[in-house]
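Right, I'll just put the structure down here and ask away after.
What you see is the complex with one protein chain gone and the rest in place.
Entry: chain A
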Amino acid sequence: MKGRTLGRHFRESLKSISRNGWMTFASVSAVTVTLLLVGVFVMIMMNLNKIADDLEKDVEIKVYVELTADEASITKLEQEIKETAGVAEVKYSPKGDELSKLVVDFGEDLRLYDQQNPLHNVFYAKATNPQETEAVAKKLDRLDNTFEVKYGEGKIENLFSFLNTGRNVGLVLILALLFTAMFLISNTIRITIVARRRDIEIMKLVGATNWFIRIPFILEGMWLGILGSIVPITLVTVLYYNISNLLAPKLKQGKLFELLDFSPFIYQVNGLILLMGVLIGVWGSFMSVRKFLRV
């Protein structure tokens, strides 16, 4: 194919967009509505996922050191914890610090214990993969000079299974939504092309090859996708801009949870919306034209 023919196809697809007025409007509306749904939904799911990740990252393993352990064996223990497979980070908290925490939580009365501190020195460890916390905790328990290892057993298993279910449900919902979007949009495009099956037949009679007929339709599908993603991209951007400026700081202050930052996230979502619009438009056109080219 010559370059000017490709140029001709581009002009032809744009012409078709403008001359098919209402059909274009119908397709673009369908694309707009579905992409808006997808965009908002993806935004919610990604943030929930981020919150879930944050919750998981907060899970700590608390290693109580034997009261009898001396300075040298504590250092040795720290080294051993660090070297244990699956441990991401270790923080040492001597019993003085532990007491201070209790004082903060329960009041100055506990200062009395300063002289004779009954608490254990503690290591706080985090697992590289939070889901493996239990296994890591068991390994740490086997080390020398550990008195007890705690990681919120029972509770975190429930938390993890809750989060995992949530993630799976979200994934299924997104896939279902994508599938519906594809179906809806390609059907609308199909209707606009069915209305033009006579055109396709005529083009074939005049000696147009299949690709010559197909390419303008495919490009038209691409334009429909691009036009249809303008409103969703704008709305999603405005919406998330306001959320991250007004709502997110309050949530952060309240130490409830953090949302994804505006900057890279919104570009990813918008890119996804545009990509989906174009892919679905092109795919919808391609499939619809294919049916009528078998003359």
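What we mean here is this: a residue touches a chain if its C-beta (ideal position, glycine included) is under 8 Å from a C-beta of that chain, and two chains touch if they have at least 3 such contacts; residues count from 1.
We take it that contacts and distances are computed from a predicted model.
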Identity of the absent chain, which is to be given by its UniProt protein name, from "Cell division ATP-binding protein FtsE", "NADH-quinone oxidoreductase subunit H", "Cbb3-type cytochrome oxidase maturation protein" or "Sulfate transport system permease protein CysT": "Cell division ATP-binding protein FtsE"
Hidden partner chain, touching residue among A:79, A:161, A:209 or A:268: A:209
Chain not shown, touching residues in chain A: 1-2, 4-5, 8, 15-16, 19-20, 199, 201-210, 212
